[in-house]
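A single protein chain has been omitted; all remaining protein chains appear in their positions.
Chain naming follows the written order as A and B, and within any one chain the residues start at number 1.
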Amino acid sequence: MLVLGFFYLPIAMLFAQSFNAAKFGGQWTGFSLRWYDELWRREDIHQAAWNTLLIATISTTASVVLGVLAAWCIHRFRTRAQRIHYGLVYAPLVVPDILMGLSLLFLFINIGLSLSLTTIIIAHTTFCMSYVALVMLGRLQDFDESMIEAARDLGANWPTIIRRILLPLLGPGLAAGALLAFTLSIDDFVITFLVSGPGNTTLPVQIFSMMRRSSPQVINALSVIFMTVTFILVILSQRLTRPQS
Amino acid sequence: MKTRQWIESVLSLPSFGWLVLFFAVPTVLVFALSFKSAEYGGTLGTGWTLEAWRHLANPAYPPIIWRTVWLSLACTALCLLFGVPVAYWIARLDPRWRHRVLLLVILPFWTNFLIRIFAWRTLLHPDGHLKNLLVHFGWAEPNTQLLYNNGAILLVLFYTYLPFAILPIYAAAEKFDFTLLDAARDLGATKWEAFRKVFLPGVRIGMLTAVLIVFIPALGSYAIPAVVGGPSSEMIGSKIVQRATLDRNIPHAAALGAFLTLVIFIPLGIAAFLRWRDRRVTRRSHGLTPGVTP
Partner (left out) sequence: MGAFIELQNITKRFGDATVVDDISLTLNKGEVFSLLGPSGSGKTTLLRILAGFIAPDAGRVLVNGEDITAMPPNQRPVNTVFQNYALFPHLTIRENIGFGLSVAKTPIDRVAEKVDEMLELVQMQEHAHKRPAQISGGQKQRVAIARALINKPQLLLLDEPLAALDLKLRQRLLIELEKIHAEVGGTFLYVTHDQGEAMSLGDRIAVMHEGGFCQIGQPAEVYEAPQTRFVAEFVGDTNLIDATCVEVENERNLGLSTTELGHIEHDLDSSRRAGGVFLANKAINLQPGDKAVLSLRPERLALRREPPPFAEEQNTVRGVIEDLSYQGSQTYYHVRVGERLLAVSKQHRRFLPHYTPISMHEDVWLSWFSNDGHLIITSRDQS
């Protein structure tokens, strides 16, 4: 219980502060929505939010396609090449963000790709696909292969099997993987920070620079909105991952 | 058989190629670039040199490396110290409550981690509520500095990684057969002995995962020292970013990155060895060590 309190204390604090009228957090000077209002008028934040969503959408789509293919191959063909494939999928999860960001930055510099939204999308796709692949791999391991055989035996062809057996049974896992990828993309800071070019900030990068400069109270308000969106996504994915009864 | 191989290649190519190009190649690149020399203005010199690696011995670095390692170790130790009892507690809860409590544990770590760091900075701020409270009760002097030091970094590291430590230990504890504790008590063990000699070995793999999951990213921390640390509490991550983005000294950044990679491979190697030995022991004792999943 104490631990849970420890978890929530800072967040509750932030929540309360976002409605505090005072310019600095020291004391409570009354309830106010002025920080939300100010947030509303900040064009740079809007742009960063838009970038974040755009990047998350594209890299989620790409990473779902790549991740599902990877999981399917690793699960289906148990060859030596697939063991290397699995190692490649797993490794990005073990390597700290900062090293991944650094190595991608060097790659982009070396091949002469200027830092832009594209480089961020490539970076996000790389780490998101690993998560999607692992989620799907877990689902595939629980998946009973004889379902496919039974369907074939009863006369179903591959399109029918995909539509009537694979999608209904693996769909929730797919959605959970996609949501995970989306949330990770929205949340990522270190990698984005390293591979983003000037003028191409995402929300976390924007928050970071705001933290170092000024306007802490606006961050509070932004954080509350950001948090609410993430919570909704998480609860959605929890719903999807819950085993069917 | 031939068509199967062909299908395998075609289906594997996209993800395999992507990961080789955007993960394997860049990682090798970091090592390669660390042997280059730096020219003024962020460009690379021709030829190979150990200059960047020799630079790691520069008196500025050892304290930073040492700080990074001990903060990460201390954070890992704290996470285990708190993570194990919490995981035990959750695993023993009524199943109906278990999932809700688990969700409560997971939720905060889904908030953006910068926001969490920022929340702590607000709390620990010289004008913040925590400081005011401590001073009010006489537990702190008005000029005590809560922020911008190693303590603040450790606290926030611990806060950030505790849920990551709880989850794998809980996953192991959930599979643990709690009647084993009763059996141990029945055979004369005290509660504490039963916990230490039966439960802890039972969740050993979960603890090992927790150690890796906390220690490795902690070593690579950048944002936490940047926000709650002071100028005298830099970590390797801070230096990497500084060299790569501000100084534009690519070989130095690469050498630091390569060094960090090596630091990480050492505990990974140890973990792999432990796991290998563990599996061998399990195989030899033919399932006589219950609760240990390889």
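Just so it is clear, contacts are C-beta pairs under 8 Å (C-beta built on N, C-alpha and C of every residue); 3 or more make two chains touch, one makes a residue touch a chain.
No experiment lies behind these values; they were computed from the predicted model shown.
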Visible chains that the absent chain touches, using the contact criterion stated earlier: A
Option touching the unshown chain, where A:H46, A:R83 or A:R164 are the choices: A:R164
Residue of A:A12, A:L93, A:A150 or A:I235 in touch with the missing chain, whole complex considered: A:A150
Residues in subunit A touching the chain absent from view: 144, 146-147, 149-157, 160, 164-165, 168-169, 244-245
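The rule we apply is simple: only the chains that are shown with their structure count from here on.
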Centre-of-Cα separation between subunit B and subunit A, whole angstrom: 19
Subunit B-touching residues of subunit A, taken from the complex the two chains share: 3-4, 6-11, 13-14, 17, 24-26, 65-67, 69-70, 72-73, 76-77, 79, 81-82, 85, 88-89, 91-92, 94-100, 102-107, 109-110, 122-123, 125-126, 129, 133, 183, 186-187, 189-190, 193-194, 203-204, 207-208, 211-212, 216, 219-220, 223, 226-227, 230-231, 234, 238
Subunit B to subunit A touching residues, read off their complex: 4, 8, 11-12, 14-16, 18-20, 22-27, 29-30, 33, 82, 86, 101, 103-108, 110-116, 118-123, 125, 127-129, 132, 159, 162-163, 212, 216-217, 219-223, 226-227, 237, 240-241, 244-245, 250, 253-254, 257, 260-261, 264, 268
